[in-house]
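Here is subunit A:
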Amino acid sequence: MKRALLALGLVAGLAAGCGGDDDGTSGASADGKPQLVVSAASSMTEALTACSKSYPGAELKLQFAGSDELAAQIRQGVKPDVLAAANTQLPDALASEGLLSKPVVFATNEFVLAVPESSDITGLEDLEAEGVKIAIGSESVPIGEYTRESLAKLPPAQEQAILANVRSEEPDVKGIVGKLTQGAADAGFVYVTDVKASDGALEAIKLPATLGPGATYGAGVVEGAKEPKAAHAFVDGLVDGECADALQAAGFGAPPG
Partner candidate 1 sequence: MSSPRHTFWFPALLALSLAAALTFLALPVAAIFLDSSPSELIDSLGEPGALDALWLSLRTTAISIAIILCIGTPAAYLLATRSFPGKAVVVTLIELPLVLPPAVAGIALLAAVGPAGILGGAIEGAGIELALATAGVVVAVTFVASPFYVRQAMAAFAAVDRTLLDASRTLGASEARGFVRVMIPSALPGLAAGTALALGRALGEFGATLMFAGSFKGITQTVPLAIYDRFSTEFDSALALSAVLVAVSAAILLSVKLVAGSEALGGAAR
Partner candidate 2 sequence: MLRVEAQTRLGALELDVALEVAAGTCLALAGPSGAGKTSVLRIVAGLVRPERGRVLAGGETWLDTEGGIDVAPEARRCGYVFQEYALFPHLSAWQNVAYPLRGMSRADKRERALALLRRFGLEALAEARPRTLSGGERQRVAVARALARSPGVLLLDEPLSALDARTRAGAARELSAVLREVEVPSLLVTHDFTEAAQLGDRVGVIDGGRVVQEGSPSELAAEPRSAFVADFTGAIVLTGVAGAGSDGLTRVALDGGGEASSTDAAEGPVAVSVYPWEITIESLEEAAHGSARNRLAAEVVSVTTVGNRVRVGLAASQPLAAEITEASARALELRAGTSVIASWKAAATRLLDL
C-alpha cells in the first residue's frame, strides 16, 4: 500500500517539483515582494528560469511539468497563481470551468523532429524504417497531442509506420529530450526551443508546413490566487515584458497580433 501511496505522491511531487521550487503556497516573501507560484509547461523551463532571477514585480516560484498534469492539479484544488500552458485548449477548458481567468495567448512555438546531432536521419521518411526508435509525448501532454495531430495529417500508411516505431510516450517534453540526448531514442518530436536549449546536442528538422507544426501558448490567473494583481501583471509581462523577452531569446515566437 505504501507503494501506491508513493506513486501518487511522486506524481504530485514530480509535478510540483520538476526543475523548480516546490513551494505550493504563495504569499508575501521576507523582503515584502509578493511571492508568485507559477505552473508552467516544461518547454519553458530555461526561458522562465532565466527571467525569474531578475523579475522585478514579485518573487517567482516556478514549477515545470507537462501542461496536462498542471491543469489536473488545478482541477484537484491546488492553487498556483498562474498557469502558463503549451496550448490554448487546457487554459480555455479551465476557464470554462471557472478555474482560470480568461486566457491570454502569449507566445507561439514550433515543434520539430529532433535527432541527436550525429544522426543520419534527415526527414520524416527516415522514421518509417524498421528499427528506428522514436520518443513522443504521451496522449494527454500538449506536445504529444500536437505530434499526433500532425502525424494524422500524413497519409495513413506513413502515419502508421511512424507510430509503429514509437518506443516511449513521455509525460513531458523534457523526458523526450532526455531520451534523445542519452542516445536511447533515434528521433523525437519536441519544440524548437528545446533543441535550442540543448546547446548543440540535438538537431532540429523542420516539419512541412502542411502538418501545421505550430503551437500556441496560453496563460491565465488561477481563480482564488493569493496575489491576483501581481499575477495579472506577470501574465501581461509574458506578452510584453522581461519574461516575454526571455521567451523570444529562447526561440519562442511573439504572440500573434
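In this text, a contact is a pair of C-beta atoms (placed from the backbone, for glycine too) under 8 Å apart; a residue touches a chain by one contact, two chains touch by 3 or more; residues count from 1.
Selection rule: all candidates are chains of the complex that A comes from, given by their letters.
Keep in mind the model is a prediction, meaning the values are calculated, not measured.
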Given that all of 1 or 2 sit in the same complex as subunit A, name the one that actually touches it.
-> 1
Listed in rising order, the residues of subunit A that touch candidate 1 in the complex are 1-8, 10-11, 14, 66, 68-69, 71-72, 133, 135, 138-140, 166-171, 175, 178-179, 181-185
